[in-house]
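A single protein chain has been removed from this complex, and every other one stays in its place.
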Amino acid sequence: MALLEVHGLTRHFGGVSAVSDLSFSVNEGEILGLIGPNGAGKTTVFNLVTGFIRPLAGAIRLDGQSVVGLRPHAVARRGIARTFQIVKPFPGLSALENVTLAAFLRHPARRDAEAAATAQLTRVGLGGRLNEIASRLTLMDQKRLEMAKALATRPRLLLLDEPMGGLNATEVDDASDLVRQIRASGVTVVLVEHVMKAIMRISDRVVVMNQGEKIAEGHPKRVVEEPAVLAAYFGKRVA
Amino acid sequence: METFAQSLVSGVLTGALYAMIGIGLTVVFGVMRIINLAHGEMVMLGMFGAFWGQKLWKLDPFVSLLVWTPLMFVAGVLLYRLLLRKIIPGGELNTLLYTAGLSLLVANLALLVWTGDYRTISLSYGVTVRPFGIAIAVPLAIAFVLAILITVTLGLFLSRTNLGRAIRATSQNPEASVLMGIDVERVAMVTFGLGTALAGAAGVLLAPSLYLYPTVGELLIVKCFVIVVLGGLGSVPGAIAGGILLGVVESLGAVYVSGAYKDGIGFVLFLAVLLYRPSGLFGAGR
Partner (left out) sequence: MKRRHLPALLGVAVLIAIPLSIRNSFFLHVCILILMWTVLGAAWNVLGGFAGQVSFGHAALFAVGAYTTIILYLKGGLAPWWGIPLGGLAAALVSVPIGLLCFRLRGPYFALATLAVAEIVKLVALNWESVTAGSVGYLITTLPSVRLFGLSVNWEAKTPFYAAAVALAVVALLTTGWLRNSRLGAYLVAIRENEDAAEAVGIDTVRAKVVTLALSAFLAGMGGGFYAFYFRYVDPDAVAGIGLSMEMVFIAVVGGLGTVGGPLIGAVFLTAVAELVRDRFQMGHLIFYGLFMMLVIRFMPEGIWGRVRRLTAGATAGA
């Protein structure tokens, strides 16, 4: 059974349709790549699923239960965590404090929360920078911090918004390994990413969006050869 | 019916002056994203400028506009360069608190120098005429005409000159204007000068029609917030519409709503707009 089901999702911004009649599902335990050209509406999908924006129409169900209309914190409690494309750390706090705030969701006692936060920071490779102030971390480390925060809420579904944007080749490989390892620990992942190499390598399945609509879906290798996808990425002339 | 027409007319006359104060605040907000809580004190300084100009140099208040407007512009530029420039990078709340301090400082310095006495300006032509049976105070009518002239000039400046266009561009998209090579620092400085000059000029124009006292800014700044929020923070046409709307609502309210709660109308409207139409009554949804 699908962990996340999205059906007929629609949202406009002042007449411009950002997402229209979008349907897809995410199976438990898979890594789903959500790709498409700039402005395709991928981030809007994340905002809709996590309650930052309300849909005008459509259904979003986690494990069969609707999450439409819930505020973001309630969505997080249900088990959907996200990262932001433009990282949003708590800039003046240390890495440990950042992640502890997230860990409070499942561990009310401070000591438990700190232990859980330390574990997640170690997992993403920030074990040696627990007391570093978030705003002083490098972009790579801030992206890791973003992931540790999301993981510390103990999600069933993790939505990653361009976790590899701006990273160099080695860092992309590290991040890919991390995503795989997260999946191996039992967390289902949806990945928005422009780094195609990573998408091709780690996604089980991809959904391609263009101008708010789904234009293709399936195995990464086959999908990228579909004419509609090529047209969306390279313009009509190629197709 | 006659009462209605009368309130409408005096509402529009006062509203145009409110609008001028509002424009100053809103332009500054548009470019710098700061709400200048000391804006009311700038109006107060303009009022006292008009008063002392007449008292000491026998200068007609409306003529003194030519002195005080440029002076207030310079004061605004200096205020920006010497004080605010260092504060703005600290965030909008810091700036808000800073201008709150400035407001208190200026108002109370004025209180110290000029005492809390209520003053008025009397003019030889300070009479009321009655065209079509509607009473109009001549000083207010002159102020109204001058306010429109100043506003139109400002509009031309913003739309026809390079600097004016740079101000509007920065207001619409600060990041893009940096990329377009606009000197944002200079734009901010000029804008703050303009905002201050507008406040000062409005003060000069209002002086013959209102009581003058050092803490009058407190009353005006609150009205000013109502105006710019009604019109949408950052929008000049919005501030004009908001100003006239507030003028009319106040003056109609004084006649048709029981005196007790008339001041409340503005605030309730203000809250409702803030909560449900944060881009203003006339703005497109953001």
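Letters A and B name the chains as they come in the text, with residue numbers starting at 1 for each one.
Here, a residue touches a chain if its C-beta (ideal position, glycine included) is under 8 Å from a C-beta of that chain, and two chains touch if they have at least 3 such contacts.
Keep in mind that this is a model prediction, so the values were computed, not measured.
For the chain missing from the display, the contacting residue among B:Ala5, B:Leu83 or B:Val255 is B:Leu83, taking the whole complex into account.
The hidden chain makes contact, of the residues B:Ala5, B:Val74 or B:Leu112, with B:Leu112.
When the missing chain is restored to the complex, the residue among A:Arg129, A:Lys149, A:Arg183 or A:Lys214 that touches it is A:Lys149. Considering B:Leu8, B:Leu78, B:Leu97 or B:Ala169, the position touching the chain not shown turns out to be B:Leu97 (whole complex). One chain is missing from the display, and on chain A it is touched by residues 50, 52, 71-74, 76-77, 81-82, 84, 88-93, 97, 100-102, 104-105, 108, 110, 131, 149-150, 152-153.
Panel shows chain B; residues 35, 83, 86-87, 90, 92-94, 96-98, 100-109, 111-112, 116, 218, 222, 225-226, 229, 260-261, 263-264, 267-268, 270-271, 274-275, 278 of it touch the chain omitted from the view.
The working rule: only the chains that are shown with their structure count from here on.
Centre-to-centre separation of chain A and chain B, using mean CA positions: 47 Å.
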